[in-house]
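The other protein chains are all here in position, but one chain of the complex has been omitted.
For clarity, chains are labelled A and B in written order, and residue numbers in each chain start from 1.
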Amino acid sequence: MEEVLTDIILAKYNYWVSIVLMLIGFYAMIAKDNLIKKIIGLNIFQTAIFLFYISLGDIQGGTEPIVSEEIIAKGYVYVNPLPHVLILTAIVVAVATTAVALALVIRMYEEYGTIEEEEIIEKERESGV
Amino acid sequence: MKLISVSALLFVILLGALFIYVAADIPDFGDAYSAPNRYILLFSMDAAVELEDDLNQGVIPQRLMDKLEEKELPLPYEAKRGAGVLLFSLREEGIEEVEGSLNKGLFPGALKTEFEKIGVSLSDTVRVMKEEEDNWIIADKEEFIVRKEGDRLTIYDAGWDLMIEKGELYYPDEQKYYFVEKDGDTLNVYRYALIVRYIEEGHHETEVPNMVTYILADYRGYDTLGETTVIFTAGVSVILLLRRRARRPE
Partner (left out) sequence: MNQKRKNTGEGDVIVETVSRLMVPFIQLFALYVIIHGAGGPGGGFQGGVIFAASFILLVIAFGIVDAGDRFPESINTGLFSLGVYIYAGIGLLCILLSYGVAQYLNYGFLPLPVHFEERRALGMDIVEIGIGITVMAVITSIFFNLVWKRESEGGREEE
């Protein structure tokens, strides 16, 4: 029992946090009716993915990845900089996706007058689609 | 509750169970030996004494070349007695007593705690050998090199670096590509991850200190061009969607 606590939960605690956030965001994207809440769920999901990916590249006792002679002379080890680079690109993609989604929600509000998904489906059904 | 929220909850529980099943295989948080940070294991082969003698003189044994050729990997041309990637280093407190015990052939306790911190547990039959002045080898199942550089002690993995030639695989200079390590009775052949080249040689090739910037704008500059196109496309599509509203009140 103690082995489960230290080996599986405490040694990899950041992965567990990231998985919990992923599941919260996933549930919010599917099961909520309000369109703005779906967009918030998408953002929570993307944040969990960034957290998971960056913490794959961490080294215990490492320092930030900026080359300087004093740090090498003191003997520190550098953290892996490649996940940082890839996530920088992914953050910009997340911003672009959120911007286009919000623009679509504004257009839908002007067309239907509501942003609840159930009422939009009702209006479409009434107009005979 | 509605049907969709119940089914979403069931789906989320199923995914959670799947993640818990997978979580046992992920390396520990901050593990120094995980594959994307250091080496990637290619294969292992049985060790014989003549292989080690060949590698110590700088010649690559024929059995190793045959095995590399049958797996269709690029062939090296030289072997150097190298240190692997830096594991940790000791500075300031108590360096002299650690050095004293290493000179006498005993294994100091301070090093044992440092090894445990990165997850390597050494058995009790560990030996310390002195190779040259300021160079020691700690031999257990795996071997480690201890060097004194300036006023600090640095500990590396011990093994042989195999270099490939200039121009092969688009590298501009000769480059260390394989790392061979002796582990008990077998020889493990690893390949260096690409990040090792970016960390060690990036500051010489581009005079920029920040690692993230020179990887983003120089070595992976083509991806950043695509990234700029993505944000440009987002701006254009927002303008196209929201253009039919009253723009100027005149």
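In this section, contacts are C-beta pairs under 8 Å (C-beta built on N, C-alpha and C of every residue); 3 or more make two chains touch, one makes a residue touch a chain.
Bear in mind the structure is a predicted one, so any value in this text is a computation, not a measurement.
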Practice task
Quick one: jot down which shown chains the absent chain touches.
Solution key: A, B
Fill in the blank from the handout: Of A:Ile30, A:Ile54, A:Ile71 or A:Val92, the residue touching the omitted chain is A:Val92
Fill in the blank from the handout: Considering the complete complex, of B:Ile26, B:Met45, B:Leu75 or B:Leu242, the missing chain is touched by B:Leu242
Fill in the blank from the handout: Where chain B meets the chain that is not shown, the residues are 204-210, 212-214, 216-218, 221-222, 224-225, 228-229, 231-232, 234-236, 238-239, 242-247, 249
Handout entry: Residue numbers in chain A that touch the chain omitted from display
Key = 64, 66, 88, 91-92, 95, 99, 102-103, 106
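Please note the rule applied: only the chains that are shown with their structure count from here on.
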Exercise for the section: With chain centres taken as the means of their Cα atoms, state the distance from chain A to chain B in Å. Expected result: 27
Fill in the blank from the handout: Interface with chain A, chain B side, in the complex: residues 4-5, 8-9, 11-12, 15-16, 19, 23-24, 26, 28-32, 34, 36-37, 86-91, 117-118, 150, 152, 154, 194-195, 198-199, 202-203, 209-212, 215-216, 220, 223-224, 227, 230-231, 233-234, 237-238, 241-242, 245
Problem - Residue ranges of chain A touching chain B (in the complex, touch as defined) - result: 8, 11-16, 19, 23, 26-27, 30-31, 55-61, 65-68, 73-75, 77-78, 80-82, 84-85, 88-89, 92-93, 95-97, 99-100, 103-104, 106-107, 110
